[in-house]
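Heads up, the thing below is written out as structure tokens.
What you see is the complex with one protein chain gone and the rest in place.
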Amino acid sequence: MKNTPVQLHVITRIVAFIILAFSVFLFFAGHNNPGGGFIGGLMTAAALVLLYLSFDLKTIKRVIPFNYSKIIGAGLLIAILTGIVGMLFGFPFLTQFDEYYHIPLLGETHAASALPFDLGIYLVVVGFTLLVILTVAEDDS
Amino acid sequence: MNNLVILPILIPLLMGVILIFFKDSKSVQRTVSVISVGLMIAVSAYLTYIVYTEGIQTTELGDWPAPFGIVLVADLLSSSLVALSSLLSLVCLFFAYQTFSAERERNFFHPFFLFLMVGVNGSFLTGDLFNLFVFFEVMLISSFILISMGSKQYQLRESLKYVIINTVSSMFFVAAIAYIYGVTGTLNMADLAVKIGELEQTGVISVIAVLFLFVFGTKSAIFPLYYWLPHSYFAPPAAIAALFGGLLTKVGVYTIMRTYTLIFPHDQTVFQILLIFGGLTMFIGVLGAVSQFDFKRILAVHIVSQVGYMIMGIGIFTPLAIAGTFYFLAHNIIVKSALFLFAGVAEKITGTSHLKQMSGLLKTHPYVGWLFLITALSLAGIPPLSGFFGKFALIIAGFDAGNYFVIAVSLATGVLTLFSMMKIFMTSFWGEVKMPDPQAKDKKVGSLLIPILPLVALTILLGVAAEPFMQFSLELAEQLMDPSEYINSVLNKE
């Protein structure tokens, strides 16, 4: 009979979502306040690793069927393209633009081209961390 | 401001990222890599032309003004090295297509090959010390992956050592950057040149200069720090070994050239150290090569010896010596990679790279033999091939500066280089036909030679038409010896 750690499962289900929500908050807090793509990505990766730890690999693979190396690629692509957009308008690579917009419900919103760049970093960090951990973990089984 | 400067970095980066999505399609991988390397060659050749006609080009990344943001600078030295390395990468790519197994190509070989070029081109073009560290790491981590790809037993073992030694030296790089930032408060190389020129305390600067020498010396394998090189460059297959042997140590030499001409030119003791280490490096390197009996190992140890010549050139520190150093650097990038590729061809034919197990290649494959001989003689510095003129300029410069002892060492090294090259030629190409593989005689390797031909042609061209190339090197050396143009174009002072 397999020994199922019930407490771990129950707590993980709740805590993982709290961590994920906090990671999204950190991601959007970035640029002008502490936070950003890197730390948000690490936090998300931590939540996912917690899931992998408490449930087994196969179950989570069914729930999250992503190919992490493709996620790294997507993240890098987004980050690079953000840099190239500026070049098309004759600015140097990686020039950033920002503007304040008034959006209903959200009020005054700061839209910066640093955000898609951060999204790229976020994806790279999540993909990288999980890829490394899963590669070693899968090798054993 | 000119966005052209970033293109040699951006093209391989973007293409490499795109290739991550096409992991399983061999034809897409190959076409995209060749297209991107071809574009890199075109852009870098054009960049060199622009720099030659219009002067130094810069790009301020993110539109941040110079001493505060990261700036990319293309002067004659960096742009011509970018062009050379792009050409070399195309050659190695074509050679890899014909020798690599499908398995290897599927395991992200192409993206990391392109990322390696990002690191190499970035290290050549950047004008910021910390950015140099970042590009070094991009280059190193790609090289770690390329060198350990395949996971054979000895390969894993040697790449582990390579990784650890290079990482330790990278950490010292961070420490050196910390010291120089603590002393001057800037990391922009042009700004550093100005600030260090104004600084009173020369003692601190000498310490920092030696710390940088340790870091770059480990990467470029100079005398006490070369021990990692022969084994690690023996491990990967020929196409990758050629790229590493041709480029990676030269990036280290380039950084020594750049930092010592721009940031630390005031310190005479450091140049004395460079001279001594240059002499020791070349002599001990060639002794190692003479003692080896393996095709690839001889070439790998020879890299150390040739790096010694370049370090000697920087140590002499006159315009002619710097010009000679550049000439020798360019010659060495071409010739060394060609020789590694010949080692790959010989290994493909005979199935071994050990000299005692093969002989008589000249009878079965005469073209390989004679082309190898031309390249080997060029490495040894026989006129009228390219190696001669680089060494000639260095030796003349050494006589002018009165460094007779180092010159004597370098001449003795030249003789021993010739000896070890002839050892390869006589044991493996001359003599009775003897190979471990009985079918070796009938193996066709004509298509393998095609990528090497441009390299052999270049070494002959650099030798026969040395006059215009030497003129170019002298102009380049003048630009390096008088950094005011570099400083002004970076800091936008007219």
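Lettered A and B in written order, each chain numbered from 1.
Just so it is clear, a residue touches a chain if its C-beta (ideal position, glycine included) is under 8 Å from a C-beta of that chain, and two chains touch if they have at least 3 such contacts.
The working rule: contacts and distances are computed from a predicted model.
Peer 1: Of the candidate names "Multicomponent Na+:H+ antiporter subunit C", "ABC-2 type transport system permease protein", "Carbon-monoxide dehydrogenase small subunit" or "ABC transmembrane type-1 domain-containing protein", which one corresponds to the UniProt protein name of the undepicted chain?
Peer 2: "Multicomponent Na+:H+ antiporter subunit C"
Peer 1: Just name the one of B:22, B:181 or B:430 that touches the chain not displayed here.
Peer 2: Among B:22, B:181 or B:430, only B:181 touches the chain that is not shown.
Peer 1: Could you list which residues of subunit B touch the chain missing from the display?
Peer 2: Interface residues of subunit B facing the absent chain: 130, 133-134, 137, 141, 144-145, 148, 151, 153-154, 156-161, 163-164, 167-168, 170-172, 174-175, 177-179, 181-182, 187, 231.
Peer 1: Touching the absent chain: which residues on subunit A qualify?
Peer 2: 32-34, 38, 128, 132, 135-136, 139
Simple rule for what comes next: only the chains that are shown with their structure count from here on.
Peer 1: So, what's the distance in Å between the C-alpha centres of subunit B and subunit A?
Peer 2: Chain centroid spacing, subunit A to subunit B, equals 38 Å.
Peer 1: Across the complex, what residues on subunit A touch subunit B?
Peer 2: 69-70, 72-73, 76-77, 80, 84, 87, 91-96
Peer 1: With touch defined as at the start, can you tell me which subunit B residues reach subunit A in the complex?
Peer 2: 1, 3, 6, 10, 13-14, 17-18, 20-21, 23, 59-63, 108
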